[in-house]
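All protein chains but one are shown in place.
First chain written, first letter: the chains are A, B and C, and each begins at residue 1.
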Amino acid sequence: MSAVNKIAVLTSGGDSQGMNAAVRAVVRSALYRGIEVYGVQRGYQGLLNEDLRQMDLRSVGDIIQRGGTVLQTARCKEFLTPEGQQRGAEVLRNKGIDGLVVIGGDGSYQGANKLSKLGIKTMGLPGTIDNDIPFTDFTIGFDTAVSIVVDAINKLRDTMTSHERSSIVEVMGRHCGDIALYAGLASGAESILVPEVPFDIREISGRMKENFQNGKRHSIIIVAEGAGKGDDIARQVHEYSGIEPRTTVLGHIQRGGTPTHNDRILASRLGDFAVEKLIEGDSAKACGIVKGELVTTDIEQVVTTKKPFDMNLYNLAIRLAQ
Amino acid sequence: MSAVNKIAVLTSGGDSQGMNAAVRAVVRSALYRGIEVYGVQRGYQGLLNEDLRQMDLRSVGDIIQRGGTVLQTARCKEFLTPEGQQRGAEVLRNKGIDGLVVIGGDGSYQGANKLSKLGIKTMGLPGTIDNDIPFTDFTIGFDTAVSIVVDAINKLRDTMTSHERSSIVEVMGRHCGDIALYAGLASGAESILVPEVPFDIREISGRMKENFQNGKRHSIIIVAEGAGKGDDIARQVHEYSGIEPRTTVLGHIQRGGTPTHNDRILASRLGDFAVEKLIEGDSAKACGIVKGELVTTDIEQVVTTKKPFDMNLYNLAIRLAQ
Amino acid sequence: MSAVNKIAVLTSGGDSQGMNAAVRAVVRSALYRGIEVYGVQRGYQGLLNEDLRQMDLRSVGDIIQRGGTVLQTARCKEFLTPEGQQRGAEVLRNKGIDGLVVIGGDGSYQGANKLSKLGIKTMGLPGTIDNDIPFTDFTIGFDTAVSIVVDAINKLRDTMTSHERSSIVEVMGRHCGDIALYAGLASGAESILVPEVPFDIREISGRMKENFQNGKRHSIIIVAEGAGKGDDIARQVHEYSGIEPRTTVLGHIQRGGTPTHNDRILASRLGDFAVEKLIEGDSAKACGIVKGELVTTDIEQVVTTKKPFDMNLYNLAIRLAQ
Partner (left out) sequence: MSAVNKIAVLTSGGDSQGMNAAVRAVVRSALYRGIEVYGVQRGYQGLLNEDLRQMDLRSVGDIIQRGGTVLQTARCKEFLTPEGQQRGAEVLRNKGIDGLVVIGGDGSYQGANKLSKLGIKTMGLPGTIDNDIPFTDFTIGFDTAVSIVVDAINKLRDTMTSHERSSIVEVMGRHCGDIALYAGLASGAESILVPEVPFDIREISGRMKENFQNGKRHSIIIVAEGAGKGDDIARQVHEYSGIEPRTTVLGHIQRGGTPTHNDRILASRLGDFAVEKLIEGDSAKACGIVKGELVTTDIEQVVTTKKPFDMNLYNLAIRLAQ
């Protein structure tokens, strides 16, 4: 017997690639198991606006490959208040909905946690490109974001080699340097600047100069926005070494595009898993993937823990980018 | 103290995307640890031809993003004989090379195993797009191959939707259906035909017909070459259902293109790990990644075991593609 | 004063990339000029089914970048009969529609021509990937199709170089070799086999062999489907030269994918131009682009003329692929 009768799904916070695949998985997995399922438009704001509609198999047809989220997303100040949360729970209860899957980041999780205390069973899915959520190795959208950065650096390489130039690429990641780390390792970046590891631009500049003298034909510094502004770093490198790096700021294109197969598969697995857990009676949990296995963790714990940084991968990147 | 003094690296068998990143990692990791390293051109054939050259840091510059293999690869009958293997070991010994990293598939591994018995310490890295090597969750090139298939299916979707059509996509995988499985799950393929799971075209055809009647606007069957020829399946579907699917055979484009960041990272990790293991004195091992961790397994065991198929993922794909 | 009061637009025959951009241009250009505009679903079949809906500015929002056609397309036997055509004209007249833009190929043009004789002012836009329509240098979709073929050959190059191999790539083009010609020139294909130019496989095989002996590391034969089946050519090359080329059949992926900017721009220009011409009172014309200028030609003449083949470009390709 299922612990939930009807469930809803919403996407919240910044969108990320693969959210649609997650929505599709939640809807189809629920229907497969005989549970009615509703889509909430525009996150918690839409919930308060009672902007829900029942979903069938076809509601999520032809969306697995689309970036963004068909459910849209929005910020919602009202839902930060106890009154707003109260009201959200009521909207759901009035429709007979007793389970909710929330796809988003930190703030979205906290909303789910509040709702769980008001009697709605909730599951959080990690939807954010930054990979900054702990207790999951990867978030939905991260793989696509890295692929976009790596594709941009592929393009930069050609023109840098022609000119024997250096480039600074500023990527997303306010508190978590994973996009910079993975894209940097994959692109052979000479330096990877992340908020988690202290760095010295003077030393980096010196190494760049030396490498050019030893025959390196181009040089890439990748910097997470949380570690500094690309333009500032460029100015300092110039000051210390005389080299004039070009800066590229990839911005929101890192959030767009068709999701990679990995993001679609991860989203599909997590969406299906979240429904299973709701049916089993779990609540206030964040779903994640750790060492290839699907796991749940108390949302409480997720939102109060900082994601650890993978120093092994970081050191590997440095070792190989000589 | 290192168990090897000088090492060599070669790529063998069919090429796969990420082989260059693996070569780069082997070379730079060895140099970082003070070990001399040689590149063998054209696999075991090049070894017998003494086609080796010493590598420095710049020898592997600007290759991490390139498909194919700068070391090239070739089939070599002579190396299948004890005399050939004997001669290969001698060529290495004459240059003072006592360690060898072989990047390739099954046949390449067996060559490495033979050489290890002749006194050369050897490590195998899984380089093949098919993902058909056991004791590793992923092989180098598999992620890129899946991404190419998924990109092709993205293109097919548009035109199928316009015409309300169905497509059969034949992908690589003689003994292992993983490309079909991952690409099928990621693309929302209605049916995934692989050598590991029996199927009934009559039943598949019936379900397709029914789905079209229920409003599905297009339908994809993905078939691993080991499970049948695309054209044959198309003929049978037509016979049973009246539907006329179009067939696409992706062929060798699945082996090309710039490697994804995942393949580059996997290759970098494995290449570095193989050097570490040679230095530690290991030999006749295959390196792999299992649940996110780097591991070694006796080549003997690897070449005599069949890779298990992931039925959970398969069932998930079917469940979500309703 | 406008010669038309209300117009409709439909897509017909095989779909091609950029059809959506053309539909958008027709709709917005008409509205801009104060003309009501209707979209017909599923081509002439939809017309007979009275499957029309009025379009506003938002009806064509967010489609410029999508492959396929939001109006869908279908074959329609009934419309080949005088009764069907009669009926089609009536459906339009009953709604007060006196102008029609048809986007498609040869057959679609003939339908437009018939309707013009029944009092509906019609304009044809060349929508087909094959570039087989005369009196226009380019058709909508051709540029994207070529880009897909060239991208596939980019991928093949890597793996061919690693193995010193040759490839045969079969592309679309039953009567017109332009996809093969443009993709072949752009990819440095050694041989380009098209229906318009006789060829001798024995001679081609000899040249391939010679080139390999002179140090060429890979070799591509591109063949338009109208010039032969890839597999047959491969067999003959093998027979004459001993070389074993791999065959890739790109199939319907050539018809999919997001349209290139060139196809979107061409479609936008032609869609806008067609509306302008209807307003001016023209009818039974095909719109095209010749030497960069938009032109109209009698449909009658278009459907009875064979598109000439560009031998200069062909000879250039051969000259440069030595």
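Definition applied: contacts are C-beta pairs under 8 Å (C-beta built on N, C-alpha and C of every residue); 3 or more make two chains touch, one makes a residue touch a chain.
Keep in mind the model is a prediction, meaning the values are calculated, not measured.
Across the whole complex, the hidden chain's contacts among the shown chains comprise A, C.
Only one residue in the set A:48, A:156 or A:237 touches the chain that does not appear here, and it is A:156. The chain that is not drawn here is touched, among residues A:93, A:202, A:238 or A:252, by A:252.
Within the complete assembly, residues 24-25, 28-29, 31-32, 57-58, 61-62, 64-65, 137, 143, 146-147, 150, 154, 157, 161, 182-183, 185-188, 214-218, 258, 260-262, 264-265, 268-269, 272, 291-293, 313, 316-317, 319-320, 322 of chain C touch the chain that is not shown. Although one chain is hidden here, its contacts on chain A can still be listed: residues 11, 14-15, 17, 19, 66-69, 72-74, 148, 152, 154-164, 167, 246-253, 255-257.
What we mean here is this: only the chains that are shown with their structure count from here on.
Judged by the touch criterion defined above, the protein chains link up one after another in an open path, with no loop closing it. At the chain A-chain B interface, residue numbers used by both copies make up over half of all numbers present, so the two copies contact each other through mostly the same positions. Centre to centre, using the average C-alpha position, chain A and chain C are separated by 39 Å. Averaging Cα coordinates per chain places chain B and chain C 36 Å apart.
Looking at chain C, one finds that none of its residues touch two or more other chains.
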